[in-house]
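Removed from the display is one protein chain of the complex; every other protein chain stays in position.
Letters A, B, C and D name the chains as they come in the text, with residue numbers starting at 1 for each one.
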Amino acid sequence: MNTIIFLASLGGFAMLAEIFRLRKLIYPVVLLGLPGAAAVAVMDWNGRALSPIFNNMIVFDHFAVMFSVVMIVTLALWMLLAHRGLNESVTVSDHVSLAVFSLTGGVLMVCYANLTMLFLGIEILSIPVYILAGSNKTSLRSNESAFKYFLMGAFATGFLLFGIAMVYGATASFDLMRIAEAVYTSALTSKMLLGTGIIFILVGMAFKISAVPFHFWTPDVYEGAPTAITAFMSTIVKTAAIAAFFRLFAFCFTGEAGTWSTIIWAVAALTLLYGNITAVYQQSVKRMLAYSSISHAGYMLLALLAMADTSQGSILYYTAAYSAGSIGAFAVLMLVAQAKGNEGFDAFNGLGRSNPILAFVMTCSMLSLAGIPPMAGFFAKYYIFSSALDSGYTGIVIIAVIASLVSVYYYLRVIIAMYFRESREGLTIELSLLHQVLMIIVTALIIALGIFPDLIISRL
Amino acid sequence: MKNMIVLGLIAFPFLAALLLLFTKSEGAKKIAFAASVIEFALAVFAFAQLKQNAVHPELALNVPWIKTIGVNFHVAIDGISMLMVLLTALLVPFIILSSFRSNHENPSLFYSLILIMQMALTGVFTAMDGFLFYVFWELALIPIWFICLMWGSGDRARITLKFFIYTLVGSLFMLAGLIYLYQFTGSGEIGTKEFVGRSFDIKALYAAGASLDPGQQGWIFWAFFLAFAIKMPVFPFHTWQPDTYVAAPTAGTMLLSGIMLKMGTYGLIRWLLPLVPAGVHAWMDTAIILSVIGIVYASCIAIVQKDLKRLIAYSSIAHVGLISAGIFTLTAEGIQGGLMQMISHGINVVGLFFIAEIILSRTSTRQLAELGGIRNVEPQFAVLFLIVLLGSVALPLTSGFVGEFLLINGIYQYSTWAALFAGLTVILGAVYMLRSYQRVMLGETNSVTAGFAPLTFHEKAVLIPIVILIIALGVYPKPLMEIAEPAVKQIISIAGGIK
Amino acid sequence: MSAIQVIPVHYYILLSVVLFSIGVLGVLFRRNAIIIFMCIELMLNAANLLLVAFSSYFSDAGGQVFVFFIMAVAAAEVAVGLAILTMIFRNTRSTDIDFLNKLKW
Amino acid sequence: MTIYLFYFLSFVAVLCALLVVFSKSPVNSVLFLIVTFFAIAGHYVLLNAQFLAAVHVIVYAGAIMVLFLYVIMMLNLNRDVEPHKPVALRFAAVVAGGLLAITLIGALHGAETLPKAGNVQADIGLIENLGKTLFNDFLLPFEISSILFLSAMVGAVMLGKKELK
Partner (left out) sequence: MIELVWLVPLLPLLGWLIIGLFGKRLSKALVGAIGCGSVLGAFGVSIAVFVAVAGHRGEFGSIKLFDWIQAGDFTASFSFLVDPLSSLFLLIITGVGFLIHVYSTGYMKEDEGYARFFAYLNLFVFFMLLLVLGDNYLIMFVGWEGVGLCSYLLIGFWFKNTDYNKAARKAFIMNRIGDLGFLLGILLIFVTFGSVSYESVFDTAASPGAGFSNNAVTTAICLLLFVGAMGKSAQIPLYTWLPDAMAGPTPVSALIHAATMVTAGIYMIARSNILYTLSETAMTVVATIGILTALFAATIGIFQNDIKKVLAYSTVSQLGLMFLGLGVGAYTGAVFHVMTHAFFKALLFLAAGSVIHAMHHEQDIRRMGGLKKYLPVTFATFFIGTIAISGIPPFAGFFSKDEILAHAYMHNKFFWFLGVLTSMMTAFYMFRLLYLTFYGEFRGTEEQEHHLHESPKSMTVPLMVLAGLSVAGGFLGVPELFAHGAHWLHGFLEPSFERSAMRMYTSHASHAEEYAIMGFAVLGAVAMWYLAKKHYSEPDNVPAEDDEEVNPVQKVIYNKYYVDEFYEAVITKPLNRISEFFYGIVELRFVDAIVNGIGDTVKWLAGIFRLAQTGNIGFYIFAMVISIVVILFIKIM
């Protein structure tokens, strides 16, 4: 709970500081505040909120704490990533406050104990992102991106709400514990109502994590939005969404797994195949990362599908590893695209020679996303597959394995471009101090998490 | 303290690589060479230690790593591992030395990648924990891929991509197999005294594998076999290999063929045979048939190759087919022979590829048709080539013979017909090797080969020891065979022989 | 005397479903972004109606309170959505969604 | 009596909803939507959610729809010339919407067996009750929604204001 207050205050500060002519302070205060927020979250580890508080509105269990920490850290890294854009912009106040508010929504999505909070969390998370996606106001692409995201997001929200209404109709409650109990004991007004409601909620959530066939917004929105915002979307938004998805389905709708597990199976399979295969064709790294982001949703769904003891830990680890890898990839992409004015694979040509550090970070990120040891992405995938196999989902694991083989192709393409292809202009990209710090932290995270996965998975 | 040798063997190349990366020194190759020599000394020291501890022939280190899922950093050196580690430590200095002339761009990166590769390989050969093994296994792929990509030649982007993904295909199957087995480790109810947590420890995995019914073991067999078969490679999973060998820089080719290939054969011995005995017994026929087909098939293809490096690449497939067939016979002769042949093939093939490199660097071609008569110009080189070649065709008193004989011996005990076809390597090997030797070295000198420069000091420093080793190991292989024997016996006792 | 005691609850379900579907239909049918927004509002209202019906059915105020939140969110969304729309209109002089297809493949 | 009212309101709501979709002028659509909202508000009243009905009218008809109208006026979109999708696509849209309705009804098959409500508290829709629920049980979401409004506000301003450069 304290985390939410802390973050909301941070966002409020960012919003108001400009009025008091403290614009210069916004960035540093928030940047330093985020570790504080993480610390506050950690202090709730064994806090009084282990069981639901505020009339069963939220619960700060370990799951919530860990996901909050992951998202907060990601936001801190994101702040580093976007620092130039943020500091130069006259809208620093808007950007930072929106990002922090969005994060608050994300935290709500991992700690809700009531569908009301889930709904609010999703909206608080999404609305700032709709705006941020369009924050490059003069760019048509950015506009289009914001519009598509907003329109489809709102449409999906409609489904989510209709689903919530049906679930309410079936269980007479918004309270997760009561719903779970009702589902478990079949104390329902109508089973059909519940099933259909779950499907509608599933559609809404699948949209948020961009699972096929509800993914259509993703490539376009990711491509059109400013790169920093894309990084935000593909990390924090995704983490919050999958955590919320997991909390709802694995903790609450467990008793109805028969209804939704087949659907998730199919959705996961489609997501894995479609995301990975389509990414192969892309010529723009940014769009490729968008498809890759779709495909990663597929892996995460596997853990949800498995519902094993290890599922929570595996999703947590996966999101952490994936966020670290994505932040690294987007950071490099942003710098390269700014320097070259193009987001294609060929923008990376010769980077290995002209900017070995960037190339190295990109390599680590790509290998991590591809799931090659000793990068974090490997253990992430391993743990997910392990959970799924544990629960007997052999078929989908095989699909996932094949899909990740395909993914190696397009991740390595980036590396090949960097180290193999020559570039005519040997452009040197100056790294600011904060970017250097970011690069070091991201690389260290990718490798350290990969080598010592216990740091995270033993927590859940 | 003694157990830290293992750690040292793994960590030292890595530290050296880091040092190289950060110093960016101009003398990178010298530092790398020195490091690899020290590593070799360490390996020899370990060898000596192991010999003294004949009763407990293991240098082991076992510390918890990922407690949550029962993964330990368990590395140990028994006889089999010792041979592989020794081979790695022996070949890397040669490989580094052989590239002295090449003047690679960005040498510190190049050599540190080689050393990282060495770390990963040593890790693969010593890991006694399934997870750790897998991590090292994959880790080995990254540096070699970069070496091929950055310093290779030709259409290497496509080729190395194929190589990476193809080998990864196998690895992932193995991972799936590992995970599956892992689920059957551990026993008892949580909280009770009898509870044993799940674990990736090799013993636990062995037990888990043996507890499966034969059908399941068959699946696990294929999961592992695919990984190893692709890595080695065994027909028909080999098509990544010739292209990659050709495209890679010579040091990379040497690493690939000299050591990395042995990951597959080592994997068979350590991880496949004892892991799922019933699976192995059910599928050994298939595996041996594939291997034997590979021998004949690759030998035949080698006969019509026009490029020297590609020819060696196919010959390597043939050799490795023999190794794999021999190992699958589950006989002590076959497995010991396999080990011996791994070492011998490693030394030999490094020599052969180096020879190809020497020729290429002087004549700018590897096409057999364009070469000829080098012997007239550089007789010493011709002799060295000849001896390496004889090692490759397994002439008695070269190291190749000991291995090949034992392998065919093992195969013979399994099946006469298999031995007959496997034995064709004796004939076909001579056909393609002598053909290439004749095309390259004999005949009249032509304009391409006329200016063939004498061997440099570095080149001699690689080739001569290789030649000496080829003969020495052929005449007196006993120390190597002895040290592996108990471990091999143990493997066979777990896997169950064919008799 | 509440209507819920007279009218079977599935009547309301049907009504909501029909309204919801009409909303979806509108989203698919029209090209004008503003109309599409309105249709989405219609979908939300269908959900609201369902919630209120159940709320009465269960005599649980929670359902109605939830509707408050939906209204609040809807208002916020509309504000943002229309802001985005005006922004686009400024750039393209159009609210036709079919023109927004620069990002594809 | 109630049932006729229900039918009437439902008929109005559905009809106007359809007209929202099919009318040519955006302003007409807005007006039909407002009628729909009123019909829904009528349902709320029938369901003893009197306060909600009032709020509904105020927020939707009063605020949201006005906002829509305002934007339409501002952007001067009140023309009948809005291009339509090709017939095939419109047909597909109708089919898809129809299919959704049908399958949804099919999926909810069995809900008609729900028993009629017995004794219901007639007063839950009153301000007092709602207020108690809102400020006791739903206090946290109530507070939290402030963040939502803040961000929406910031965002709308940010997007709406002219670029300084």
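The working rule: contacts are C-beta pairs under 8 Å (C-beta built on N, C-alpha and C of every residue); 3 or more make two chains touch, one makes a residue touch a chain.
This structure is a prediction, so every number in the text was calculated from the model and none was measured.
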Contact set of the excluded chain (shown chains only): A, B, C, D
Hidden partner chain, touching residue among B:244, B:315, B:348 or B:413: B:413
Option touching the unshown chain, where B:40, B:65, B:133 or B:166 are the choices: B:166
Selected from B:3, B:68, B:102 or B:376 as touching the chain missing from the view: B:376
Which of A:17, A:151 or A:438 contacts the chain that the document leaves out: A:151
Among D:18, D:31 or D:92, the residue in touch with the chain that has been omitted: D:92
Of B:170, B:258 or B:337, the residue in touch with the unshown chain: B:337
Chain not shown, touching residues in chain D: 85, 89, 92-93, 96-97, 99-100, 103-104, 106-107, 109
Touch list for chain B against the chain that is not drawn: 162, 165-166, 235-236, 238-240, 297, 300-301, 303-305, 331-333, 336-337, 340, 373, 375-376, 383, 390, 395-397, 401-402, 405-406, 408-409, 412-413, 416, 419-420, 423-424, 426-427, 430-431, 434-435, 438, 441-444, 475-478, 481-482, 485, 488
On chain C, residues whose C-beta touches the chain left out of the figure: 24, 27-28, 31, 97-98, 100-105
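Convention: only the chains that are shown with their structure count from here on.
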Approximate Å spacing (C-alpha centroids) for the pair chain A, chain D: 31
Whole-Å separation of chain centres (CA-atom averages), chain A against chain B: 42
Touching two or more other chains - residues of chain C: 9, 13, 20, 23-24, 37, 48, 53, 57, 60, 62, 65, 69, 73, 76-77, 80, 83-85, 87
Numbers and ranges of chain A residues touching at least 2 other chains: 116, 120, 123, 127, 130-131, 134, 137-138, 166, 193
Chain C-touching residues of chain D, taken from the complex the two chains share: 2-3, 5-6, 10, 13-14, 17-18, 20-22, 26, 29-30, 33, 36-37, 40, 43-44, 46-49, 51-52, 55-56, 59-60, 63-64, 67-68, 71-72, 74-75, 77, 82-85, 90, 92-94, 96-98, 100-101, 104-105, 108, 111-112, 114, 116-118, 120-122, 124-125, 129-130, 132-134, 137-138, 141, 145, 148-149, 152-153, 155-156, 159-160
Interfacial residue positions of chain D with respect to chain A in the complex: 104, 107-111, 113-114, 136-141, 144-145, 147-148, 150-152, 154-159, 163-164
Partner chain D, residues of chain A touching it in the complex: 4, 8, 11-12, 15, 54-55, 57-58, 90-91, 94, 97-98, 101-102, 104-105, 108, 114, 116-117, 120, 123-124, 127-128, 130-131, 134-135, 137-138, 166, 189-193, 195-196, 199
